[in-house]
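Just passing along the structure, written as structure tokens.
Just one protein chain is left out here, and the rest sit where they should.
We just call them A, B and C in the order they show up, numbering each chain from 1.
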Amino acid sequence: MISLFITLAHPKGVLLRDLHAVAMGRLEITFGRLRLERPGMLASGIMDETGDSMARMIKSGAGAVVTKSIGLEPRPGHRNPTFTEVEGGYVNAMGLPNPGIELFAEEMEIALRAGPVVGSVFGSNAKDFAVLSARMEDCGACAVELNLSCPHAEGYGAEIGSDPKNVRSIVSAVKSSVDIPVWAKLTPNTSSIVELGRAAEDGGAEAVVAINTLKAMVISAELRKPVLSNRFGGLSGPAIKPVGVRAVYDLRGALSIPVVGVGGISNWRDAAEYLLAGASAFQVGSAVGTKGPKVFGEINRGLEMFMSDHGYGSIAEMVGVARE
Amino acid sequence: MISLFITLAHPKGVLLRDLHAVAMGRLEITFGRLRLERPGMLASGIMDETGDSMARMIKSGAGAVVTKSIGLEPRPGHRNPTFTEVEGGYVNAMGLPNPGIELFAEEMEIALRAGPVVGSVFGSNAKDFAVLSARMEDCGACAVELNLSCPHAEGYGAEIGSDPKNVRSIVSAVKSSVDIPVWAKLTPNTSSIVELGRAAEDGGAEAVVAINTLKAMVISAELRKPVLSNRFGGLSGPAIKPVGVRAVYDLRGALSIPVVGVGGISNWRDAAEYLLAGASAFQVGSAVGTKGPKVFGEINRGLEMFMSDHGYGSIAEMVGVARE
Amino acid sequence: MLHVSETVKIIGKMRESKDTYTLEFKWDAPAVPGQFVMVWIPGVDEVPMSLSRIGKIKAITVKGIGEASNAINDLQVGDYVRLRGPYGNGFSIKKSKKVLAVAGGVGVAALIPAIKETGCDTIIGARCEGEIILDDVARKYSKSVWTSTDDGSRGFHGNAVQLAKKKMALRDYDLVIGCGPEVMLYFLHEACKENDVECQLSLERFMKCGAGVCGCCMMDRLRVCKDGPVFGTEELDGLSDFGTRKRDECGRIVDLR
Partner (left out) sequence: MLHVSETVKIIGKMRESKDTYTLEFKWDAPAVPGQFVMVWIPGVDEVPMSLSRIGKIKAITVKGIGEASNAINDLQVGDYVRLRGPYGNGFSIKKSKKVLAVAGGVGVAALIPAIKETGCDTIIGARCEGEIILDDVARKYSKSVWTSTDDGSRGFHGNAVQLAKKKMALRDYDLVIGCGPEVMLYFLHEACKENDVECQLSLERFMKCGAGVCGCCMMDRLRVCKDGPVFGTEELDGLSDFGTRKRDECGRIVDLR
């Protein structure tokens, strides 16, 4: 899209390459040891169970994809219903379905041909996390994201990630088993996400990712039952955006490692809100369902326009501006 | 409305009184020592700062009103902006404005002429809560609701209500200073609302009320600042309904005192969801803004229709059915 | 609830008087005459302002009287401003009615869209000649625009209500619409009762949410922001607070006189 725009505006071939580089550069981000061409990633669990699908998201404008959270063994997840729409978002309890890390290596290979892949993993203890992360590194992941926050899988996710001590010990176990950056994805179902963030930082995380879904439930009045087979689920989408922005703002104020913002982003303005709150990069989940993969391109173009209207030369210049 | 309906259906005067009683009875609830003619109350903080306004809500079909949270001294609240709409709800940081308990006595007097009033109070320590509650009892409140959950006033609300020990000691201090039922309004900004509920029950609460707003923030991209003067605020409205339903479901499973459900209710179906999840009564806040005070009448009529279609003889028969 | 807030760019700024400016911006939210917006000035305040234009290009006309209103008037063409709204009920005017608009001071801003839609007769009152504003705009839409000043420096010597009484005696109006200081509106309401003319007046109270949620703007049982700001004859008759009492930010009663 960007190169197309420039081709039209500057028909002279000689200028093309340089301008192209400048335009790309404006959305480029560097954080920790990573460099991404675009600041928006695909969030874990959304269309990232297969290699081709992940590749599609990168081609649609994602700066990277985060894989579905992967465990040691194949897992079918919860029985249907695992998902339902609600006002302002979705409630889901997929139950961490995944083919297991061995088989997932093949999907990674396909995705990596398109661009950077962050490997998301879940386990029930520090050792599982360490083993899975090492495998993700072998598969070529540019970073590993620890799912310490899924609110609806017994014995995993938020059940272990609500306790700062666990967060710290899992992160540091993983840290000593891989060389790639380790990110901790935090739960908002806590009285202090900042404490969880500090624990992750202390454990050696290179970034924290906030937020995962909010604990939620949907009941059918006529059928007198919780709709999801797991009864409980997690709320995502525009409904949770103000909660995510607040979490990022708080974390940015308390930590010195970068924060990745996620929760309800569906257009450039939402993305800008997260960046200004202090996110160094962001992820898009539910909006890929409502708007389709083209949401990445739309956000990229919108951000570029906003940046030139408001005189930001790079994404980094936007990060945390609303905190000043 | 109900009596009107019956008048039309049964033009014979003799039948009127009995039928009226039956029809009223269907929406009637008893919980703890309280009896309300209708299960839906006005939530604290919404159009309940003045006597006339509270009276209007009861006349519009609320079974009771909960007052704005009242403190010892007059308080102007935070400076504007204190409120903004977001997708699926509102984010507010009013900052607990109120005329102070002395002046509020006059408003109570006016409201009480229309029907039952629950006095909501906030303080920074157990003693303040006890003093305020005793005054509310003197004013004629049928119950007192302790605001242990407002997420955006320094030194009040959730800042003290996130710790089960505080909850317990405040509830028991109030308990020993009043004879009316004591309700504890809980914060959802915690890893376990059940623990807070248990603390309230241990302290002697006769009911818990869940949920207050979720910690939230809104930032303006163009103006590069958090919109609310207090920066942080609380998210209410349809966006938080699945979070509230989940909280009620969990609390109902863990406590033996009744639960009052609040969060995102704007029609009879939402109310039914809360009742089936285990709420013995419910409160309506934001929807009074979006739909107007008529929302109470609409919910009452909708619930009556639903109850006859599905064979429920009383609200009590609906409570917690989705848990079975 | 969607699209209720928007950040717009100021595209025009006109000086109306010493301390009053009109600011224009593009905003395609639907609006009716008499509605208002909440205007945010970051770091300062957020205050209600009537829409003085309601088409695709909208405007507010602001008299600088304190920190917030002066900060709004400091905005320049090209600056961004975040608005919430449009809020309130607005005027409800039947096509067939013969209408008289009566404005006091900057209150004329709230009436301009109604004057434009109906072409009604208009009285614009102010303290002195320099404070008569928007009379040129009113004249574009209405054949009869009269002015009054307290000091007699322009038009009728006296206040707008006195002039309105004279006009009501001369012509058969079906409806009077008005906006201005509350004492003025109080006497305008009295005058209408005397002449048996229906009226719709736009009132003001301290506003926080603007959306009918917080309950800080109550007059008796009605919310000025949502049930108003425009109230009709019968509602006004029932409002014991009208012209007598308001509430401060704490919700305490303050006597107006």
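By definition in this document, a residue touches a chain if its C-beta (ideal position, glycine included) is under 8 Å from a C-beta of that chain, and two chains touch if they have at least 3 such contacts.
Computed from a predicted structure; not experimentally measured.
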item	value
Displayed chains contacted by the hidden chain, counting the whole assembly	A
Contacting the left-out chain in the complete assembly, out of A:149, A:230, A:286 or A:300	A:286
Listed residues A:30, A:50 or A:124, member touching the removed chain	A:50
Residues belonging to chain A that touch the chain removed from view	45-50, 52-53, 55-56, 68, 74-77, 79-85, 87-90, 92, 94, 97-100, 103, 220-223, 225, 227, 229, 237, 285-286, 288-290, 292
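Going forward, only the chains that are shown with their structure count from here on.
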item	value
Chain contact graph, described as a line, ring, star, complete graph or other shape	line
Far-end chain from chain C, centres as C-alpha averages	A
Whole-Å gap between the CA centroids of chain A and chain B	36
Rounded Å distance, chain A centre to chain C centre (Cα mean)	49
Per-residue multi-chain contacts in chain B, two or more chains	87-89, 221-222, 225
